[in-house]
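In this view, the complex is presented without one of its protein chains, the others remaining in place.
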């Protein structure tokens, strides 16, 4: 048994993700569609399974319904397990009352019983808003070899951007001696990716300590990591190379989507040895009509494309009618772009309808005032009427009719 | 699709079940062990599956961990489904804040989105603290035939006990014209079993109305049913015959357990056409030693019995050592009764240890003052020391050492 | 439908001799179809969507590809503790590696029938691509009071395949009064698609009787000879898309019909999804020089060349300046630069090298068997 379940992964699906605006009004951030066939959570989940971690707790207290529905019994990720598998963990009531999750550390603290059930040696803490492929098993091996209490995955970022990240200063053995959250004068360019491996006994000790510390924000980055460092625990930085992107903002989500069709980006979704699993919509193949023009784009199953698509990511079951023009855009599952509509530099969320001749967003070069440019966002189930237009950077709420 | 999921069952796993004292201190009531191989929730869940209902929501906000763990991916009940299956539904946070379940009706109200996802015609409301075998499909057929808005399963109880129940007065067509909660002067002996079938559109209407009614207790029995009756909705009583037992108190739980070994009770657990499913402990066969004496009892797998067992229900993985004597008792999974210990008229919860020569409870005939008699209860993981005794009716808390 | 009522029995092997190399290493049921499916997916998904919970798949010795595809039954939610999916190879009759005929096969699986709790059985072949609501079929069967209901379509006779039953005279209630086998008729006939519903005990007694007399034709001895004694009804499924895969040419023609929107709309309804085993491919990527039109493409493809009037399966790669027209390329194929294909059916894993040109005709497509390298 020990060998099967000695690692538990806890995925912080987080709060409302308000920087994603209308896209997370009705769904938790990890359930946001990404990359044509996926949702954000498919990446950490597939990483877990491909790394041989079959027990995953997903912590959320915000709109868990769609996430629960999406994860279901875990079968698409091969996580429909008799022991372990994937579990959405919402706060619950115990004798003495109930509490919502106060911070990332408190969310794990409240689920100590869940973790203990599997009697793990190691716990991996992940977050639900990053796109990357990573073998956690190698990171755990690194953690073991260093006899570490905590190992943090780090990515080398350009020095000029380092002050936007949590920066880890390390010695020549990758041992961390300092952690600084968004330092003005970064001592290193090793940025924390928000991926932690803890020896469970240590983590439990510091979670309990933190819970009893008055005034703590109960947060990994602000409290747990600094406290452990101060206490002299062995903490190491695990160097990661490869594609990694935070999709916490509209701009970064848009950019990360277009990355899948960018041949210069190091994100290979066709790698059979590290598949990214997702729940399949069970749609027929996509159809590209006689008058359609599709270039530099990705198209998923179930689409009917009769218009023009260029530099765009078209999710499943999207309809793009004749003479419609979609450029540099992200069209999420089930959306409809009707005849002659134009969609430029936009994100159109699930099941939205852009009626005939409407225009969403604009090509920046064509703007009088390129300063005001931004990605236009149409919320799920929204409807943009015939000939209407939505300006660059504008957001239309879910279900709204314009 | 319509045909597969046109019924959703919602199981009210309820609150703390405080009348079960130490037995529900750490687990939700439906997860309390029952009948040797089962937990209470196995009965409504198996009834659902045997009735062809494969989508079940289990509503709880109290100690869901063990319940979640027990239900797992639903496989033991054949509820590991791609669509539907069994889901534990705890309260969650939406924009505008979160709320705990206020009452039984509010718990369903808060999960309207869950139900709507399956687009059901009918919703069955069940409670998690009754032992009975019932074909809900027949009740739904009855509901359809009557073109009812709501159908309530009823059991004829002895007239003298009728005032302890919710009593339904019906006409000759089983149409309900009055509902009275614990009436002093019952007009009928048809008691509500807490099993409801609703046409979903009607239920949704009244749940929404109730939610907007100031001062409502948001309870099915107190609010929804009376309001629907007052509004003149077609409501019918579905007559049930057979074994039905509320296990909401220590005495009734003890009695219901002993019912499985009582040949005069109409509860057949060997019926292959209506199996009661449960999560199996994966234990070897039970062993009955050379000096053991086992009569009028049930024994589950994984037990090692070397002592005497009479009129008792012995759950899985229980050890009863030489010269121990167990009579009229319920010994839950993993408990140990050591050499020479005596256990009479007791419930011994999971993994409790009764050390050598200790005595739990007493045979009522041997009491000086039979008035003070009651079932003794030993909480889970409690340890009763050598030669110690626990009086009839006494309760020892979980984990306590006496 | 209450899934506890009707048992599904699928014949995965029937007529596979008609498809030449496509069935050399696989059953009829596991022939790839329409970019991402296998033929068995259609009846299997329709049955599951109609609430049928137990399905036996009768197959012969070459069932490995079928087992690989349907596996545990999970994609159809048929991996169950009770009921679910059962592969029924001829393993219990000495050295036989083939069921002799349909009557033999049912007779050989009497035990499976008996152990099932369902009262009705629906038999189905795998070589008719159609979308059928078995609940509606069941309701019609019950309403008509028929002993046996056979699904039929009004369509021309398929080529090549033998033993096609035609309903020559059907009364206004749907009862079949006269029927014939292998009618010579150029026009539209009302013919069976071999989906047959009846009570289990009736099937059992008819098959047992036929078997004891050494009869070999289900159509002739169980259906035609009982038209007077039993109430046998026809259920008209013409409004669905129906394609009978009776030859390689028919395979090609039926596939190409799905390039028409109205045919796809009939076969792939949102209410009755067609499930299949998933591979978790990425979305298909179209390069800067891709030119696609009137084509169906599954996930996992990389298209940099020209594709017209074609059906492209998962994981296919078409390089720059390659031209694929009027062709069917099954999964994981590769078409090199400047290669030109016209009217080709390429099985799995076919590799067309740079500059190779191959051209058949719409009435005679060139077929490349699995793994061919040219």
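For clarity, chains are labelled A, B and C in written order, and residue numbers in each chain start from 1.
FYI, contacts are C-beta pairs under 8 Å (C-beta built on N, C-alpha and C of every residue); 3 or more make two chains touch, one makes a residue touch a chain.
Since the model is a prediction, treat every value here as computed from it, not as a measurement.
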Any idea which of A:75, A:192 or A:351 touches the chain not displayed?
A:75
Looking at B:119, B:161 or B:291, which residue reaches the missing chain?
B:291
Options C:63, C:251 or C:268, residue touching the unrepresented chain
C:63
Touching residues of chain B against the unshown chain: what are they?
35-37, 75-76, 260-261, 269-270, 275-278, 280, 282-301, 304, 313-315
On chain A, where is the contact patch with the chain that was removed from view?
1-4, 52, 75-76, 78, 80-83, 137
Touching the hidden chain in the full complex, which residues of chain C are there? Just list them.
61-64, 72-74, 79, 81, 84, 89, 91-92, 95, 97
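The working rule: only the chains that are shown with their structure count from here on.
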Of A-C and B-C, the pair with more C-beta contacts is A-C
How big is the gap, in whole Å, between where the Cα atoms of chain B centre and where those of chain C centre?
47
In chain C, the residues touching two or more other chains are 74
Overlap residues in chain B, where contacts from two or more other chains coincide
75, 80-82
